Structure formats: structure tokens, C-alpha cells
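Shown here: the complex without one of its protein chains, the others still in place.
By letter and in written order, the chains are A, B and C; residue numbering begins at 1 in each of them.
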Amino acid sequence: MSQLYELMPYIVMAVSALASTVAVYLAIVERDLIKAVLYSAIQSTFYALLFYLLMVPDIVLVYVPVSVGLLPAVFIFAIKKTEKYEEVAGIPKIASVIILVLVTVFTLIAGWLLVQSHAITFEIFPSADARALAKWFLNTTLASKEWWIRTFSAMSPEAVTAIVWDYRGLDTYFETSVMYLAIIGALAIARYFDIPKKEYKEESMGMSIIGKTATKILVPMIIVVAISIGLHGHLTPGGGFQGGVTAAVAVSLMIFIFSVYFAVRYFKIYTAILLRIIGLIGIALAATIAILIALATGYHGFIFQNQPKPIASQVGLPYEIGGNLISGTLLMFNTSEFLAVFMGFAILFLLLSIPEESVMEVIRGEIE
Amino acid sequence: MAVEYLAYFIPFYLIAVIMYVVRALKGPTIPDRVLAIDCLGYVLATFLVIFSVYLKSPLIIACAIVLALWIYALDVYMSKYLEKRELGE
Amino acid sequence: MSSMDLNLILTIISYILIGIGAFCQVVAGIGMNRFPNFFVRLHASTICAIGGSFVPIIGCSILALTLEEFGPSRFFLAGAGFVTAIFIVLLAPVGSHLLAKAAYFSKAAVLHPKVADLLEEDIKKGEVRESTV
Partner (left out) sequence: MIDARSYLFAVTYIAIFVNIAITLYGIFVRPHIIKKIIALSIFGDSTFVWAIIIGFRKAEPYPVIPIMTTWEPTQEYVVKEFVAKAVDPVPPALVLTGVVIGLAVMLFLVFLSIQAYRVFGTLDIRKIIRMRG
């Protein structure tokens, strides 16, 4: 009984990994691109289960909206606007089946050999011990009373958000700027395109009335779930990135179910760019707030400082207000990042959904 | 311990997952595949809830809500694609 | 009635619900593979969504309520489970409807053993328009 109980998560893990291998192979060799997108959707759901069983809920929360909710929409836009087929000689069905069986058998035998080799050289795989760095972060993320641990603490029970925005804050800052540059690049390609000024008509645009009614109920729910994920990022799984991509799916659903002319009533492109800039200013402000306080009061301070450090710097933000844990700057970072990610993807989806005729008019006008 | 007996139910769900995957890979038309992926998503959402009880980690349940929402999104995208109209309208 | 008895009753109810879910999943999986065309397979997907997902998620939430070693976070688990179940029961029929409508009117799904197609006849007569279906 107890053995079966311990074995079951690993069985599910291995089965989903093998199923994802089959889906990946078919996604790569498929000639019809829309079928390839569907196979990659199968692969993403299995990867989500893998992430879940590897005990990283933060990644599941960010991976499921991105890979199941947003990437298929992007690829469907691209395929609809360009070509549907890849012009290569397809692999016959029997050859595919043989290759897949061989790959599965290879995986099973190679796993056995790997375990044999580890039985000789190392201890049993995976290791029972965590690395020293991981132990350090886990020990200090929500510190106890000793001042020397409090010095290195982020005062948040969520170790992942603490690492993202406190221990390794500069990394995340530059990664956010990489994302901002990618969005600027896309905006530069679509520089003169604009959404045509058309009225939204209830009866002739969008999908059926049942879908519209359900989506009217659904979109506020998505926004509420996203805000809850985003603002509780320092207490439960979640954070600014997760909440932002969750909310971005609401925009793409509105574009698909109603139309872009309906979505543009609520998300204007220039307003979205403005809100995104506000989010970035919020990140910069949260990064420098400790040093600003230090300059005003005459103490020392650091960039990306969260809690007061007893030896080096006396200033810092409180970790709780009125008994509620807010973990210093983490709440500010999460709010700003939520706004920045949400609005960035909203802009890109609005630009991607411009009808091809109006785009071609702009391009022809530019050439002439 | 009341949770351990869930181990006898999980294999049935796993068999169902494999059958849906077979249909999703085999399905002659695109709607068949999308329907099978739907069912796959629902059984995976069930898996997430069952495993959060089974592994005694209450906080990871938040992922199940998100997965239940996005299966609907994939339906919407594919049916809009099948309707053969401009995607933004 | 003491709380031990109540916990035992709730545990038995939740296990029955999870067992119903496992049965429905297997039945839906067999149906998904054995049914002849897309419109019949919609039936199997309904069994999967309601019988195989909605029912066991409710069962898991009830089971979570009885686990007192979780402390206050068992209410978080049970509440989120109920929210998931409500999302599934709201959204699964809508998704199936959108997919079936698109598949029917775009002729993407072939109706192979065709006995009768009343909707097609009604559209030919002009009694029903496509936009109102």
C-alpha cells in the first residue's frame, strides 16, 4: 500500500514524459501546420503536468497561460495570414510508427542503463540532498528572530518570488528590459499600422450568441483571478508575471469571440503603451526606493534593497502593515510587473489582429 | 490515512489519458483532435486537484483553476479558425 | 453525532464520487475511440467533462474538508476546488457548442454514417438562418 502510494506520482511523470515525446515527434514531422500547432498543444498540457509533479506551481501558473492560452493564438494568426502547408515530402505512416516505437524502447533501456551507472558512481537518483545555495535561500526567506538571519531575509514565505525580486533582483530587471525590447521591435515593424475605424456590430461580427454571453461572464472572472494571482505573489504561488499573462488571455479571448473593434473600446493602443510605461516606472521606483529614503535621511542604502540590514544600512521597508505580511518592496514589484506584462501582450495582440487588407493598403502607400 | 486509497483510482484516469491521446493523434479531422485535446485538458485538471490532495500540498491547487480556464480558450481559437473568416472580426 | 462520524461519512461520500469519476473517464475514453464520427464523439466529451471531471473534483474538495492535519489551508483547497468545478461546468458546454457549430458549418467534420440531417433541410427550406443557430 505505502509502496504504491509513493510510486504513483513517478508513474504519472514517466507516462506523461513519454506521451509528450510522441506529441513532439508528430508536431515536428507534420506537414499541415495547424495540426502541428495542435500536437504542440498536447505537448504543452503534458509539460504542465510534469511541472506540477516536479512541485513548482509558479511555473505551472505562468506556463499554462503562455503555452496553452497564448501561443496557439499567435501561431493561428500567423498561419491564417501566411501559408497553411509545408512543402516537403511527408514521412509514411508505417515509418513514423516504427520510429516512435524505437524511440520509446530506446528511452526505457537508456533509463535503465542510467540508473545502473548511478548505482555504481553516485547515490540514488534524484539526490536526497539539496544544494547549499538552495538551502541558504530556503533558510532565510522568512527569517526567525536572530538578527544575522534577518539581515539576509526577504521576509516572504514564497521563496521563488523572493529570489526573483529580492535576492536576484538585477537579473529580473534586465530580463524585463529584454522583454521590453522585443515588444519595441514588434511595434517598430508595425509602426504605421492602425486598427481601422469601424463600428462593432452585435449581429454580424464575432461568434455565436452563446459564446458571447459566456465570455461576458468569463472576462471579469479572468481579470479577478489574474489580480488575485498577481497581488498575492509574496504569499501563495503567483506573482506579477503569472498574473500578467493570465490577464492577457482575456484580451485575446475578447478579440476572438467579439472582434477587435469591440476589444479596442477597452484597450486603446496608446493608452496601453502609457500604462506599460507607468508599470516600468513603478519597477524603477520600487528598485530605488530604499536608496531614496537613505538619501533623504542621511543613512546608507542600496539599489534593490528590501529589508533593513542591521550592519550596513538602517533604512528599509517594513515587512508588515497592521499585521498583514506585505514583504516590503515585493508587493510594489508585483503590481508594477503585472501592469507591464499585461499591457505589453495586450498591445501585441491588438496589432496582430489587424485585418490584412488594411495592412496591405499601408504597405502599398509606403512603396508609392 | 484517508488519502492513500486514492492510489487505486489514479490508474483509471491514466488509462483515460492514454485513450484520449490516441484519439488526438489518430483523429481523421481537425475537430476530432480539438475535442480529444479538450477531454485531455479536463482529465488533467482533475489530475491536478486529485494530486494536490494526494501529495498533501494545499497551495498548488491554484494551477487547476487556470488550466480549467484555458482549455476553453483553445476551443475558441480553433473554432474561429474553422469558421474561415478574418480572425479579428 | 461526533465529528469523527461526520468525517467518516464525508470521506465515504467523496470516495464514491471519485469512483464515479474514474468510471466515467474510462467509459468516455472507450467512447472517444469507438464512436464513428465527430458529432457522436461530442457525447463522449460531455461524459468526460461532467461525469469525469466535475464530479470527482467536488469529491476531492469534500475529501479535503475532512483532512484536519492541513489546518486552515484545507478551506483554501476546498474553495479552489469548487471554483474549478464551477468553471468546468460553465465552460465545457460552451466550448463544445462553439466547436460543433464551427465544424458543422465549415464542413470540416465528415458526417459519415448519415441517417438524417434535419438542420440542413431546414436551412434549404429557409426556415432557419445560419446566424441564429
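Rule of thumb we're sticking to: a contact is a pair of C-beta atoms (placed from the backbone, for glycine too) under 8 Å apart; a residue touches a chain by one contact, two chains touch by 3 or more.
Quick caveat, the model's predicted, so the values are computed rather than measured.
Here is the thing to keep in mind: the chain we left out touches A, B in the whole complex.
The residue from A:A247, A:L280, A:L317 or A:V341 that touches the chain not shown here is A:V341. Listed for chain B, the residues touching the missing chain in the whole complex are 55, 57-60.
Residues of chain A that touch the chain left out of view are 2, 5-7, 9-11, 13-14, 17-18, 20-21, 24-25, 27-28, 33, 36-37, 40, 43-44, 47, 50-51, 54-59, 62-63, 66-67, 70-71, 74-75, 77-79, 81-83, 86-88, 103, 106-108, 110-112, 114-116, 118-119, 124-131, 133-135, 137-139, 141-145, 155, 157-160, 163-164, 168, 171-172, 175-176, 178-179, 182-183, 185-186, 189-190, 235-237, 239, 241-242, 244-245, 319, 325, 341, 344-345, 348, 351-352, 359-360, 363.
Note that in this section only the chains that are shown with their structure count from here on.
Chain centres here are Cα means. That of chain B falls 11 Å from that of chain C.
In chain A, the positions touching at least two other chains are 207, 211, 218. Chain contacts: chain C has residues 87, 91, 94, 98, 101 touching two or more partner chains. Chain C contributes residues 11, 15, 18-19, 21-23, 25-26, 28-30, 32-33, 38, 41-42, 44-45, 48-49, 52-53, 56-57, 60-61, 63-64, 66-67, 69-70, 73-74, 76-77, 80-81, 83-84, 87-88, 91-92, 94-96, 98-103, 105-106, 108-110 to its touches with chain B in the complex. Partner chain A is touched in their complex by these residues of chain B: 4, 7, 10, 14, 17-18, 21, 24-25, 30, 33-34, 37, 40-41, 44, 47-48, 51, 54-55, 57, 59-60, 62-63, 65-67, 69-74, 76-81, 83, 86-89.
Every residue of chain A that touches chain B in the complex is listed here, in rising order: 1-2, 4-5, 8-9, 11-12, 15-16, 19, 22-23, 26, 34-35, 38-39, 41-42, 45, 48-49, 52-53, 55, 57, 60-61, 64-65, 68-69, 72-73, 76-77, 80, 205-207, 211, 218, 222, 225, 229, 236-238, 246, 249, 252-253, 255-257, 259-261, 353-356.
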